[in-house]
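Data block below; observations after.
A single protein chain has been omitted; all remaining protein chains appear in their positions.
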Amino acid sequence: MRLSETDRLEAFSDGVMAVIITIMAFSIPTPDGSSAAALRGLVPHLLVYVLSFAMVGIYWVNHHHLLRATGRISGSVMWSNLFLLFWLSLFPIVTAWVGRFPRHALPAFCYGLVGLGAGGAYSFLVRMIIRVNGTESVVGRSVGTDTKGNLSIVLYGAGMALAFVSPWIAYALYASVALMWFVPDRRLVVQAADTTEPDDS
Amino acid sequence: MRLSETDRLEAFSDGVMAVIITIMAFSIPTPDGSSAAALRGLVPHLLVYVLSFAMVGIYWVNHHHLLRATGRISGSVMWSNLFLLFWLSLFPIVTAWVGRFPRHALPAFCYGLVGLGAGGAYSFLVRMIIRVNGTESVVGRSVGTDTKGNLSIVLYGAGMALAFVSPWIAYALYASVALMWFVPDRRLVVQAADTTEPDDS
Amino acid sequence: MRLSETDRLEAFSDGVMAVIITIMAFSIPTPDGSSAAALRGLVPHLLVYVLSFAMVGIYWVNHHHLLRATGRISGSVMWSNLFLLFWLSLFPIVTAWVGRFPRHALPAFCYGLVGLGAGGAYSFLVRMIIRVNGTESVVGRSVGTDTKGNLSIVLYGAGMALAFVSPWIAYALYASVALMWFVPDRRLVVQAADTTEPDDS
Partner (left out) sequence: MRLSETDRLEAFSDGVMAVIITIMAFSIPTPDGSSAAALRGLVPHLLVYVLSFAMVGIYWVNHHHLLRATGRISGSVMWSNLFLLFWLSLFPIVTAWVGRFPRHALPAFCYGLVGLGAGGAYSFLVRMIIRVNGTESVVGRSVGTDTKGNLSIVLYGAGMALAFVSPWIAYALYASVALMWFVPDRRLVVQAADTTEPDDS
């Protein structure tokens, strides 16, 4: 038997996100000593790693629910998906940069830029899936006005601007986006469960 | 045809663990020379790598048996699983740190902390799976009192405390946790075999 | 049930390409400072990363369509596929090299060489698949004269030669190859859709 196109797309995306999430841990440098001070130097690296891990984890969970509910894919869906993965692949770099310069505006600004790019790419992917599957499809009916997506963009934009006032405000706003997305879109989950076969083997 | 939710969760977790286990080998630095002395300098790196490889390997085998026996997953199972992967993703860093400072207390302490975190996250994942599938499910009936899980936490805790007496005691205790888990939970394997279709094609 | 040989080959290739595409982002160094100048220093790294990401992404999409349309594989197909992955695995190195020395001829030349090798290996893989499946198979009927493949080789060759005049001409020619392949072979997609079952679950 052959896997479906959607399974294949999901498997590749899962692979990329698995590598991103794991490799990001390498932005945490091995401490140069074994003292408590050396460990304290890791704290900003650890904190931004937790945030980035949560971010990519959230994308994985939502992407998973999205593709579960998707029947049909097309070339444009594949390319939009690659575009999302491109933005996610920049997370390790901004994570390492913020970990090294947590009190500076520019790394905090760029972190938000990558988050904004990923958020925009995700919204674009959703729209491409709806274009192929129709507004009456499971995804089409569930997404609706995409309040969370729009609010994310506002919060990222505000964080980027306020990074030049204080990077800590920016981090707080980025973390609030993560918290907001923590719960996957309930309607999508429920409707997907209604339309696909039960998962139990 | 579409893969089940559980297959997908397992595939993503397998991907993350595959990357962790492989990338951890990079904590072993390329020797600076080609003499026997340069090779001897690798010995602590190699030993802790063997321990960490065994640790992640054990998680992979047990996680595999656990999800095999799992019929139904939910959002909370997905997040608990990500929480486990988060702790596992910290293994490469503590492995590199212990490899560099094997005679110091703090790296040995932090190694145990990561092990404790992963162990706690695994127990939490088991409990989430039981909450979704019921105490009468395969997992529910098999896990029971979770003696091994509780004993692991005691051994990790003891190792962390005794790391400040001697890191070697800590390593011995961590290695004994690995040995204890080497054999997967027999009841889970047997019962899973009873309830799933035969694997032969 | 067991997955088909083709699914397995595709999964392994997807894994390798997922790692390549993600790890390539590590060719972008963490900036040494947090000033705008430090960020400007990343620009060549970012630009060549975008090009390489597009390149590997294009290979992924086309490889995916190719294997979708492939019924039967053989040892020679597996080895040709590994040969393609070998060339793709060199992309991160030339990407890092060009990012560091964007104004020099030799890195630009080698980038084209890797692109040429990957392009040649892909054409070879297509021919091996046709040899196993017959010229009357889906792949056999679709590929035909392989105009795009031949044109790519000409463009890469021209880029490599002109890299010694100006690396910017080389980059322009390489980017034009990427643009040309952006759209997957329509006939392959359409015919594959005709011969495989619908993907909807």
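Letters A, B and C mark the chains in the order given here, with residues in each chain numbered from 1 onward.
We take it that a contact is a pair of C-beta atoms (placed from the backbone, for glycine too) under 8 Å apart; a residue touches a chain by one contact, two chains touch by 3 or more.
In this text, all values refer to a predicted model and were calculated from it rather than measured experimentally.
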{"item": "Selected from C:16, C:66 or C:173 as touching the chain missing from the view", "value": "C:16"}
{"item": "Positions on chain B contacted by the hidden chain, ascending", "value": "1, 3-4, 6-7, 10-11, 14-15, 17-19, 21-23, 25-26, 28, 30-31, 33-36, 38-39, 50, 53, 57, 60-61, 64, 68, 182-184, 189, 196-197, 199-201"}
{"item": "Residue ranges of chain C at the interface with the undisplayed chain", "value": "1-6, 8, 11-12, 15-16, 18-20, 23, 27, 71-73, 75, 78-79, 82, 85-86, 89-90, 92-93, 96-97, 100-101, 104-107, 110, 196-197"}
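By definition in this document, only the chains that are shown with their structure count from here on.
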{"item": "Superposing rotation of chain A relative to chain B, computed on C-alpha atoms, to nearest 5°", "value": "90"}
{"item": "Chain whose averaged C-alpha position falls nearest the assembly-wide average", "value": "A"}
{"item": "Intercentroid distance (Cα basis), chain B paired with chain A, Å", "value": "25"}
{"item": "Separation of chain B from chain C, taking each centre as the mean of its C-alpha atoms, in whole Å", "value": "36"}
{"item": "Multi-partner residues of chain C (at least 2 other chains)", "value": "1, 15, 19, 201"}
